[in-house]
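Just one protein chain is left out here, and the rest sit where they should.
Going by the order they are written in, the chains are A, B, C, D and E; count residues from 1 in each one.
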Amino acid sequence: MKLSARNILPGTIFSVTKGTTTAHVVLELAPGLIVTASITNQAVDDLGLVEGQPASAIIKASDVMIGVA
Amino acid sequence: MKLSARNILPGTIFSVTKGTTTAHVVLELAPGLIVTASITNQAVDDLGLVEGQPASAIIKASDVMIGVA
Amino acid sequence: MKLSARNILPGTIFSVTKGTTTAHVVLELAPGLIVTASITNQAVDDLGLVEGQPASAIIKASDVMIGVA
Amino acid sequence: MKLSARNILPGTIFSVTKGTTTAHVVLELAPGLIVTASITNQAVDDLGLVEGQPASAIIKASDVMIGVA
Amino acid sequence: MKLSARNILPGTIFSVTKGTTTAHVVLELAPGLIVTASITNQAVDDLGLVEGQPASAIIKASDVMIGVA
Partner (left out) sequence: MKLSARNILPGTIFSVTKGTTTAHVVLELAPGLIVTASITNQAVDDLGLVEGQPASAIIKASDVMIGVA
């Protein structure tokens, strides 16, 4: 499936932490560059997400803010 | 200001495209790794965003999805 | 690509309206059941979205609110 | 209350699963067409959400992505 | 309609600025406390939003970040 999302950032799963309903998945995009996703436990199970697996972080442009020092 | 957002990705502004009310700002995080943000024109003006400027993409963990091939 | 998003709703593109930077895409999921997406013009062009085309609305569970009468 | 949200999809609550702070509510919009919402437990309690109850999924257009095969 | 959204902040419309597809609506919640919403032009028209009108800003808890000095 091709997505309208402007940001599809490939990486590797660094960790998966499941809560009661919500899980946190940490992706490493490049050495030292990590992204954390908060998704449902159900999604973790459906996709069979495990550490070391290739995966992408997908982010809609309207969900990205800009900060300057 | 320190933020609760889990994802604060430093980079350099590659382009700024203003529309009538909404602007698209493209950041380069690393060579070939870009992130697009859709923000208000007003924010572009307030922050004085221009190409080549250091800036960060800020993304809440709950706005990140995961995709696997 | 398999997605963590809990909501992938298949339909047909009913209309595409481009603004200066932001486009509105209306999908018909079933007769009388429509969903509107606000995405970048660039995404419309990249995906070549046109009326009558099969497409899905993809929505993260954390972006869905519930309302009761 | 009338809402700016472009997507107000009526259905029936299929299931309510509460976690420690976050609940998942599944709505059936039409036979076989379900939508999952991730909301606070507090909202579940305030609205008194239970299986079989009529309810709507409310989604802002800027939170909808488009995918094509 | 009763909403799961945790944040329903009543105020008065201070300004409405329409773009080509996307509008910015500024609400005053209290003297000096304003909130800006980016919504579709279509929503502005459907709700008939005008300056001086009572209206509420509605925000899902998962869309609120916290910052500390």
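As a convention for this text, a residue touches a chain if its C-beta (ideal position, glycine included) is under 8 Å from a C-beta of that chain, and two chains touch if they have at least 3 such contacts.
The structure presented is a predicted model; accordingly, all values stated were derived computationally and were not measured.
By the touch criterion stated above, the residues of chain A touching the omitted chain are 17-20, 22-24, 36, 38, 62-63, 65-69.
In the full complex, chain D touches the omitted chain through residues 1-5, 19-22, 40, 42, 60, 62. Mapped onto chain B, the interface with the missing chain covers residues 1-6, 25, 37-40, 42-44, 46-47, 56, 58, 60-62.
Keep this in mind: only the chains that are shown with their structure count from here on.
Counting only chains that touch, the fewest steps needed to get from chain C to chain E is 1. More C-beta pairs in contact connect the chains of A-B than those of the other pair, out of A-B and D-E.
The mean-CA centres of chain B and chain C are about 23 angstrom from one another, to the nearest whole unit. A separation of 21 Å divides the Cα centre of chain A from that of chain C. Contact of a single residue of chain A with at least two other chains is seen at positions 1-6, 25, 37-40, 42-43, 47, 56, 58, 60-62.
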